[in-house]
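Have a look at the structure that comes next, please.
The complex is shown incomplete by one protein chain, all other protein chains being positioned as in the whole.
We just call them A, B and C in the order they show up, numbering each chain from 1.
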Amino acid sequence: MSQWERREIVVRKLPTGHAMTVPVFRCRGRNEHPLAYIQANIHGAELQGNAAILALFELLEAETPRGSLVLVPRVNPIAGNQQLGDYVAGVFDLLTGANFNRSYLYLTGPSRSSSACYVDVDAFAAANRTAQVGDIRSGFRKALGAALEGVREESRAWGLDARVELALAIQELAVEADVVLDLHTGDRAPRYLYAPHDARAAIRAFGFPFVIEVPARFAGALDEAAFVPWQDLSDAFARAGRNDVPRLVDGFTVELGSMNAFSLADGRKDARRLVSALRYYGVLDGEPDESDARLVACDLADYRSVFSPDSGLIDLAVAPGTAVSKGDVLARVVDPSRCGSPPHAWEAVTDVHAPADGVALLFHAARGAIATTLFEVAERFQIVDIGFRVHRRRDLTARSPRSDGRRRRRSGHEEVGAHAARDLA
Amino acid sequence: MSQWERREIVVRKLPTGHAMTVPVFRCRGRNEHPLAYIQANIHGAELQGNAAILALFELLEAETPRGSLVLVPRVNPIAGNQQLGDYVAGVFDLLTGANFNRSYLYLTGPSRSSSACYVDVDAFAAANRTAQVGDIRSGFRKALGAALEGVREESRAWGLDARVELALAIQELAVEADVVLDLHTGDRAPRYLYAPHDARAAIRAFGFPFVIEVPARFAGALDEAAFVPWQDLSDAFARAGRNDVPRLVDGFTVELGSMNAFSLADGRKDARRLVSALRYYGVLDGEPDESDARLVACDLADYRSVFSPDSGLIDLAVAPGTAVSKGDVLARVVDPSRCGSPPHAWEAVTDVHAPADGVALLFHAARGAIATTLFEVAERFQIVDIGFRVHRRRDLTARSPRSDGRRRRRSGHEEVGAHAARDLA
Amino acid sequence: MSQWERREIVVRKLPTGHAMTVPVFRCRGRNEHPLAYIQANIHGAELQGNAAILALFELLEAETPRGSLVLVPRVNPIAGNQQLGDYVAGVFDLLTGANFNRSYLYLTGPSRSSSACYVDVDAFAAANRTAQVGDIRSGFRKALGAALEGVREESRAWGLDARVELALAIQELAVEADVVLDLHTGDRAPRYLYAPHDARAAIRAFGFPFVIEVPARFAGALDEAAFVPWQDLSDAFARAGRNDVPRLVDGFTVELGSMNAFSLADGRKDARRLVSALRYYGVLDGEPDESDARLVACDLADYRSVFSPDSGLIDLAVAPGTAVSKGDVLARVVDPSRCGSPPHAWEAVTDVHAPADGVALLFHAARGAIATTLFEVAERFQIVDIGFRVHRRRDLTARSPRSDGRRRRRSGHEEVGAHAARDLA
Partner (left out) sequence: MSQWERREIVVRKLPTGHAMTVPVFRCRGRNEHPLAYIQANIHGAELQGNAAILALFELLEAETPRGSLVLVPRVNPIAGNQQLGDYVAGVFDLLTGANFNRSYLYLTGPSRSSSACYVDVDAFAAANRTAQVGDIRSGFRKALGAALEGVREESRAWGLDARVELALAIQELAVEADVVLDLHTGDRAPRYLYAPHDARAAIRAFGFPFVIEVPARFAGALDEAAFVPWQDLSDAFARAGRNDVPRLVDGFTVELGSMNAFSLADGRKDARRLVSALRYYGVLDGEPDESDARLVACDLADYRSVFSPDSGLIDLAVAPGTAVSKGDVLARVVDPSRCGSPPHAWEAVTDVHAPADGVALLFHAARGAIATTLFEVAERFQIVDIGFRVHRRRDLTARSPRSDGRRRRRSGHEEVGAHAARDLA
């Protein structure tokens, strides 16, 4: 039987003194670890992750996990309440402009109040030169936790920056996890995944058709905040001559379709993919799904935005998730004020062409209309933001033996289990 | 051959001094009247009307109108540029909160700066007791125009309220028209129509499946600003004992689907319906379409909002445009923070039931999700705004002989034509 | 000894389910009536009323009222939390555009869901033709309360419009009061007062230098919602032949300086004026202050806005509260982009002249700058909004014997006291 605990954490007090609380559901299965941290809705209009977590609640009524889960639906009440007219506009904080998913602390990078690092990986590797991997894991996790405590402590005298307050509360929860899933959506997009580079077996377990592979360079997002310090640690041990310390924590951004859409029925389908990944990581028992689907992946650096060459309304020429060739029309940008006298409808229309081969992944709305995008997209508000995956990968789409990668990870997680057992003993 | 004229009018100067201009396309056919005024996109996110006007441009390349048209796509650059994040939020002015479609001047009502009416219909009827209908039409139109000039004149000393500036510029164009079409969209809605009460034959010419009939009471919208003064005039003549002065101008709000959607292809279909109505009004030659569709209409007073009983994300149970019975589930309102420990998914879900029989017409987004609505909907921002048409009309859905109503209107418009000819002579 | 009661009412649930609560402090002195309802901060940036209410808390620690008070600081958490960047922008609801002080229900006007009035004053006067004034007061108050209950009841089936929800909660509190004070601030303004027409003695008790007299015509504000139904009742009795039923309830909008300013020290000074008015109304014992100050009053209709003739930054030429003559420079509107080559500073400057004699009362900020205003001002966002009091009143500035008006009111309030005593017996 699972043990459930529910608590509320406060992530901001409004100017009027009302506390913005977040519900945190902790499910302890047979072991404390491996532990998955799963949150939804850090951006206000990205709703669908809540449906997936509700579906996980249903599944966890029937199944006791092998490890544990911390589930946080609706993690950001500030974003969720930022409504203007009929639409939520919750990507950045209306107080500060800060993107809610770019404000996490880089715990192996320079600290905010000094040039010293929060945790110095090389010093840690030196001090733990001969330690076992399980002890390295627990020791490093403690060090990361202590860094977070230090930030909290300093805030007692100087107060706490609103940008950091929410991030700190989330990292205090997520620092315990072996795998972190941050449930988002695109603007108008299919399901896709941001995964750490070098995590192909896990990627297969998710089974999403499109994958963007993130290098171990911190840029403020939660997936990076989760895995980059552990990659840094692995690299530090490698520099110190030990190559047996893999990255021990993974972090993913899971994109569950389009903004401002919400379906309980689709949530059950989305949950099945998360469950498969949780089986892969040993949080749940059983084998992950065998996905026959062809996956399309690209490096984050190859995921580029196409910005519209002109202003106007967007009439999409291809659906998100479509492969296109250089020169294909992605969208028509329409501004009726460009018509002369007598007016010709064609004068209003500017075609946007694909600047390279790729897959049009994500479309940004502009003037309420839809912007065509391949991989990535940005915020050229005049219009369209169209990102491209320039080079198609072959190695991933050619199916590699799943078990290999899997075995490597599992061995790591067996240790997690062992460690967890020790904790409980 | 049509004669085209294109000009730009200024509807606001931004704080930085940049002029917000609007393109006005005037197409003069064989006669100056009947004249149709058609505008699109007064609300920022209601885009589709622009596609319909572009399609009208295409049609007017092939066909010379019997009367004239003034076509104003993208009539409101202030609303169109009010973007926050990826979405346009252009229903109300971020300067003042004023809904852009509620600020028109009621030209037969009390003036803004005194309790006297702009134009006193009873005085006009008394002064024109024995005039012919054609002269009444031209005289009253002149009186309305003079009222608008008076507002403009007063602004020279005191300046001009931003709320009125845009409305005044539009009314200066629309006051010349015999029929006014204001192209909008719902939030998430099918195509439907706001029509003046007592305009069934015209309604058939449009052929939209859903119709809301607007009484002759001014509430600030453009359709009312167009037809209510003329109804007031007709009523004043009736009070003075003349029953041969019908309402000589009609105004419609045409709802072309959902916000933040834009399709050139659909614009061509939408234009066909507008063309049919323009044939009905004699602006274009030919007969309006024979619509076999069953129309569902209700009085504006019967078009009611259902507001959500609780906060949360909306999972729609019925599609916009669906007939429902009292007690049917319209939507599920979902808030995962309502779950306890252990959490059950059903704890998060509150069903919203139809409080009466009706048609769920329009759904308002809330938290980015979709809100279920029958007729009307409002702004209970927590969530759903669900409006209902309570009583189904029979008389309209039973098809009445179209030609009758048509003939009545035509006779009026023949006079318009005659009058126009005199003006030109 | 006063009896205090504190409770929290909920005025909205946020999309995330958090309840927006408002603290209501009720202080019962020796009698339940006369009862004063005082609220602050219905608009988000109008802060100073909170300091005045805190100062009233201090005063009420030392003094037991003769009547009672309901004190509601920070009455509008929705507005108070609507912050964009460093500034609060809480005049209208970002959900709907509705001005928070224009959404109250007119309880002797037509109801929202039908053309019948909530309470029909002529029917009430007919039914109470021979009743005593005290019974008329209590009976009419009950009728108003029942109308509010009807709105609440209807909301059980259809839900409640966000626009009405807050207004209804406030009117449920204020309907019990004999005098209502709604504490606001101007944009950049001196202290001034909106008072019901025909309340000069009370106006003297407040002692504010500037007064705008509001006719008994409902336009949505709380002061009107408080006193207009009682004026309507008085008028109905007069129509029925009884001239001994005065307006039994007064409502004031008290403007305590400028937006976005807050001072506890000034709050103590502001409270002294409120206390003087409360003495006048018999809520507190003792005599109101004798004000020697020259008061300047004008009718609401004479309080006009001057809108800027051009866009730009505003360099004020006169301070708010200054008397000006027609043609005086009120402000300089500055746009450096108007300079040519070589640029001359004077090319950037447009002077705004007073279009009439008056007092420049209120300046609206535009582009962050300050806009010069006499009486009233509006929202021409390009710039300046400058309102004028066109005609100076003499009768008020010539001091009339205070005791007269006072005696009339007191006699009314003695009855309140008697009535209250009966209620308690």
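We take it that contacts are C-beta pairs under 8 Å (C-beta built on N, C-alpha and C of every residue); 3 or more make two chains touch, one makes a residue touch a chain.
Note that the structure is a prediction, hence the values are computed from the model and not measured.
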Hidden partner chain, touching residue among C:V11, C:A55 or C:A199: C:A55
Residue touching the undisplayed chain, where the options are A:A55, A:V91 or A:A345: A:V91
Absent-chain interface as seen on chain A, which is shown: 12-17, 91-93, 95-99, 113, 155, 157-163, 165, 304-312, 335, 337-338, 355, 366-367, 378-386
Touch residues of chain B, complete complex, unshown partner: 14-16, 18, 20-21, 74, 77, 80-81, 83-85, 88, 94-97
Chain not shown, touching residues in chain C: 2, 4-6, 21-23, 25, 27, 44-47, 50-51, 53-55, 57-58, 60-61, 71, 73-74, 80, 83-92, 187, 259-264, 313-315, 332, 334-337, 339-345, 348-349, 364-370, 379, 381
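One rule holds for everything that comes next: only the chains that are shown with their structure count from here on.
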Computed distance of Cα centres, chain B from chain A, in Å: 44
Mean-CA-position distance for chain C and chain B (Å): 35
Chain B, residues touching no fewer than two other chains: 91-92, 335, 337, 366-367, 379, 381
